[in-house]
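A single protein chain has been omitted; all remaining protein chains appear in their positions.
Take a look at chain A:
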């Protein structure tokens, strides 16, 4: 019902005679609406001939034109060079030999460039290029394209020019000279003869100057010991290929111990040849890569390790220094000592104990053994850091004695345990210059932040070891307004020559008998070294001091570096953040590793939640009053009871993308730069969410996934015993699985047939292949929360398995003996837990390129199909994303693009910025959302090799075919090639007795095969 209620709009309406009411009724808008004024110039508008209708026509036309234009394809611009450089052909890769050097990693490498952009790191395969690339070196090419790099000099936080910087520094140096204030050059280990000369010049010109070398992760104690005996600050080199018995006391020599790059030599001796292979005994606290590869692993606390070292010293040298009994491990240690002594010159001992006395004993033992593997003559020069000098510097700075501080490649405000003292001292320094790739903690607080070029933009030289000289050459023009430390030094000492000319002169004087061009072309130069015999030291005192070592009460903390992160310089590199740790398989984190026993005592736990993600308790770790809070826990099988481990290199904040600011800064606990500390662990509230890519820890006695045997059985029994062909039931008869098939096989004897061989004996699990695969195949980074949901995109993963019993063999026996339902449930549940000190096995798994592939038969759109050359092809443009293939793949190697990972701000990694995308390989497609992807066996590389041979009209030689992973493998575990080339290496490996296929009984006939792991125990 309509209401008759009258609403008054104004008081005026009450007055019947009001003129306003009348006017309003006739004309709603009493005042003229100023449309013309609003639209602009009224005069012009009225003069305009454009009528309203015309206006509508224009609007209509332009809308139609715009929508028509939208139907058209985009116009792609193509811009050729104005003057094309002679050596660049668009579409063809160029390779340059150079040297990776960041003070922590050193490697002889080749850089693949496309159209002038470095896109990949390859190993330099010259025989004298001994330092292979590890995972971090492979990833370093992405760090070049880091959008968070410092792009121009800054003085007191404000943008400045290099002229300003030079003026400021020169003025400060003059002032220091006049006032007698200290000038300190604080650098990382540069091992660069040319830089050493420049620094010497600098010190000559500035009499109050001194040079302090600071390694973030220090080998100071080993350097001190070597210096005592050999009179030089260097580290002995080891050639593990010459050793039959390797005893390591706490040295992760397959990781970053003393500069790393030992895996190639180690793996040579690990492949059984003529019934022989080296024996590796590892005595350690944390489960390390070296420990995981050892034949015999003896978990001991740091104090116990010291005692063990004394015992070995006693046995080898015949001394009799009393040391405490090691309890149940006593026999094992004594046996190791006996074996080492028996090996004599074929034995070698290394140690990672951060103690001068321990390092002295290492030298003594190797000398007593006259070890062939021990080489003090060709000493390594890639660690020079002096912890005492650094401590002195901090004291000087606090006292206000330092006038000018020039830093290069160091970040003490992040890496020093006493960074607060350093910060206080830095305030008293008049001028501080920090040469740095990014605006890190130190650069922010320095008066001058000087952008340093990446090593791929720099000239340089490195004396990696005596007699091993390497050249660094730029592979791209500097991306930003950067200057090398060396150039700046030359400017400040009034040297007007260019650093290149200076380097050329120095390089030519060192590399005698070769030309400069050849030196740059090869990247390495080796020469004979003088044999040093060295003096002696007071080993007896060292041994007795060690023997008296006592646990100070509390858990013994061993600080270590992770394969992915190292000392943390490349923390802004998404490839490395997403790289799963070889042992814990966790990415995007560091954590404290504790033994199961200690975890139970402290109430710490790990558990998996419903979506499969791993959670862990939080703890607070306290070392000498310094507390590190919210440290997540991972219970690590093999961790020695009474010890904990924590990785350095995480927890950085400055100059990092937010996604990369993960983990906790363990450098806070790195007091006196000593890796061995005593800590207190307190459980705190809350649980941490890990991004762990492997949930299954053990093999549950499935011996056909990783086949392993002992050297004894391998030598004495037939292959059927230790590498049996699985049997399946055909017509109720036991038949070898290789003879049963659902399909008729194709003839694969014509043309190439690619096979990849993986030797589980040679694989150390270092993960270089994983990063090489990322770089070659444009594999996206998905971030922590996606990895936690098991949506990682790694085409190549390295599975790690622990044994549940003492050995894998034990697992199989145990499983074989179970009978009855209840019994087996109990046993199998028990087998999910790894042993306290398990055997470990690594297994790289990528697409197995099955000749009878289960994925191919279920694809509804035939997006995945088989090629004659053995590769399982994946046509991304055809894929509709049903994921049937992934579900039908027994190896779980297919990866689905749940999201668009490039140009997506939700995934703010390298593919989301223009600079980061420069690293993409133009020969490989960037996959889009909703598409399945997987290892292609680097078909772009095999096709390129074939095309090269076709163009040159020749057959392909053995060894020419490579995949990214096989080319990156320095240990020789991965060999790729044409199995139809009967004389080729792969064909021979395929015929080897140790060869087996993964899950052979399901009859997929893979083109990837493995070699049985043989253990020498």
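The rule is simple: a contact is a pair of C-beta atoms (placed from the backbone, for glycine too) under 8 Å apart; a residue touches a chain by one contact, two chains touch by 3 or more; residues count from 1.
By our rule, contacts and distances are computed from a predicted model.
Candidate names were "Succinate dehydrogenase subunit C", "MoxR family ATPase", "Branched-chain amino acid ABC transporter permease" or "Class III cytochrome C family protein", and the UniProt protein name of the unshown chain is "Class III cytochrome C family protein".
In the complete complex, the hidden chain is touched by one of A:275, A:751, A:830 or A:959, namely A:751. Checked against the hidden chain, the listed residues A:25, A:53 or A:77 yield one contact partner: A:77. Screening A:276, A:627 or A:950 for touch with the missing chain picks out A:950. Residues of chain A in contact with the chain left out of this view: 72-73, 75-84, 89-92, 747, 749-751, 863, 865, 867-869, 871, 873-878, 923-926, 936, 939-940, 943, 946-947, 949-951, 953-956.
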